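All protein chains but one are shown in place.
We just call them A and B in the order they show up, numbering each chain from 1.
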Amino acid sequence: MAAVTLSEVRKAYGNVAVIHGIDLAVNSGEFLVLVGPSGCGKSTLLRMIAGLEEITDGTIAIGDRIVNDLPASQRNLSMVFQSYALYPHMSVRKNLAFGLVNLRMPRDEIDRRVAEAARILRIEELLERKPRQLSGGQKQRVAIGRAIVREPQLFLFDEPLSNLDAELRVQMRVELASLYNRLGTTMIYVTHDQVEAMTMATRIVVLNKGRIEQVGTPYELYNAPANLFVATFIGSPKMNVLAGTAAGGRAEIAGLGMLDLPGGISADGQISIGVRPEQVVIGAGDLTVSGTITLVEYLGSEVFLYVRLNSGDTLLVQAPGQSQYKIHDSITLGINSKEAHYFNGMGLRLG
Amino acid sequence: MTEATITPAMLSTAEVARAYREAKAKRAKRAALLKHVFLIVTSLIMIYPLLWMLASSLKPDNQIFGDLGLWPREFQWQNYWAGWNALPVSFTTFFWNSTVVTVLSVIGNVISCSFAAYAFARLEFSGKTIWFALMMMTLMIPYHVVLIPQYLLFLNLGWVDTYLPLIVPRFLAGDAFFIFLMIQFFRQLPRELDEAAMIDGCSPFKIYWAIIMPLSLPAMATAAIFSFIWTWEDFLGPLVYLNDMEDYTVPLALRSFISSDGVSQYGPMFAMSILSILPIILFFVIFQRLIIRGIAMSGLK
């Protein structure tokens, strides 16, 4: 049974539609990440699931109960906000216990749960402090603690890490992942950061302008993006995209030459050919092109080369960390037709 | 080491720059001094009348007029005692009456205005924008325009010569200024707090009570202080609704001093005037930070 089922869910603010009919089934126990550029409607979708935002149309079910008209507190879920939203006037202990007290839970059960959460999140010494006496990472822990004491059947996270600095973000990412492994509860996690999505998700939903572009495991999204948007959104640095014209099993790439399309891909007319930086070979390939290096980014384990081709396109290439390329060097690159991704004129994946 | 040397020419440029800087600092200092002189003189002029009233409250009647001095030659403390009992009813009653009216008004104002402000700032309901606009419009309505029908209403209810016409409207969020002040404050609180509380199982009332109120104590205090001051000073309301001297509030009683046929009791009159504004001054001294922030925040009055 699905943990959460959305069907034909829509949202409009006044006349402005921001969510255009979302269908989605969240499996029980999975870590589902909603990812997409800023303003695409991720938070809105999450908040509709939480019950903080009214649904304009469609239905949302949690478990087998339709929750369209159920208040947030009765949906048996917890939410962690980007700003943490800790109650500033309550101690950490009160923050954690607040929801449980509202449920009229017995005192000793509340104490037990608070202690347990504090132990898991290692915030035991902070229990008597006020939120303003905590660092960003500690606040984040308390916010997560407040979510887990309720032992809900569903966790919602809205960009919980984006207020943290880079180092802490990586650390919290690991902790969240291990928390997920420990609890095994269904989680829906919103982020605009595709690295977060790739590293934590069991499944990713890519959202764009209020529509789902693709749903799949990180592996599927990376290796078989359903369209150009997903292809360029997932993966860092970005996939290279070249324009071409296909006819008779071959594609002519403007200004560069002909590439044989791999078996199973048949197309005519405008297509786009996508090649990830690590899939561009240095040296000859099915299609061999030459160009000049315009920028070298040295990252230690690898080097990224920005190569300006004779056609005017720029290709981003990943080379081994030991390679000694310099700016203005000439270089020969190859693209292998089996490793490229092909998209039709509408931007949809071919094959 | 570089080869650079400091030439005499460079030295003199540095000199000039330093002299310029010093001259500028000097000018700034002189300007600041002038400013202080201006401000000190102005503030002395501002408070002189109050100090003069204080001094006069301690002078014998024949030394009050024409005497600009702020230090009584002899302290006539009995002005206070005389003033307290100068009218047929003692000021004990007037102060008690004022206290009752003011305390109840303050409570009513804070509760009812914070309710309305919470609705406007935090809750969604249809017609909100229209109600909000109407609420803002009432800021403009002079009390005089509603005075007569209100008077007739209260007359029919048999409330004239009671404190009800002065207190009940306060429980109906009669002063939009306070609503506006609180809305401004509530809007500064992050909305995610309400949402977190909703998920934590709070009803709208519980959110108001357990989250918004505790976090808005400064705004509530500001509203309470202003409401205290204005109710305490209110003259027109008591003038219209209270006819029996037993019921008078302090400002009405003070007016009886000047209308009680020319008997010259200036010392006692000033003594009571001083006592009548003493609570306000005390409040102001204690809470001036809140008051001044409140003005800047709401931008009103």
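In the analysis below, a contact is a pair of C-beta atoms (placed from the backbone, for glycine too) under 8 Å apart; a residue touches a chain by one contact, two chains touch by 3 or more.
Just so we're on the same page, contacts and distances are computed from a predicted model.
Asks: Which of "Isoquinoline 1-oxidoreductase beta subunit", "Succinate dehydrogenase", "Putative hemin import ATP-binding protein HrtA" or "ABC transporter permease" is the UniProt protein name of the chain not shown?
Replies: In UniProt, the chain excluded from the picture bears the name "ABC transporter permease".
Asks: Of the residues listed, B:Ala23, B:Val103 or B:Leu123, which one is in contact with the missing chain?
Replies: B:Leu123
Asks: Looking at the full complex, which residue from B:Thr93, B:Gln150 or B:Gln184 touches the chain that isn't shown here?
Replies: Spelled out, the listed residue whose C-beta touches the missing chain is B:Gln150.
Asks: Name every residue on chain B in touch with the hidden partner chain.
Replies: Within chain B, the residues that touch the unshown chain are 32, 35-36, 38-39, 42-43, 46-47, 49-50, 52-53, 56, 64-68, 111-113, 115-116, 118-120, 123-126, 128, 131, 134-135, 138, 140-153, 155, 169, 171-174, 179, 203-205, 208, 229-230, 233, 235-236, 240, 251-252, 254-255, 257-259, 266, 269-270, 273-274, 276-277, 280-281, 284, 288, 291-292, 295-296, 299-301.
To be clear about the criterion, only the chains that are shown with their structure count from here on.
Asks: Rounded to a whole Å, what is the gap between the Cα centroids of chain A and chain B?
Replies: Result: the chain centres lie 54 Å from each other.
Asks: Given the complex with chain B, which residues does chain A contribute to the contact?
Replies: 47, 50-52, 71-73, 77-79, 81-83, 85-89, 98-99, 102-103, 146
Asks: Help me check something: in the complex, which residues belonging to chain B touch chain A?
Replies: Those residues of chain B that touch chain A are 190, 192-193, 195-202, 206, 210-211, 214-215.
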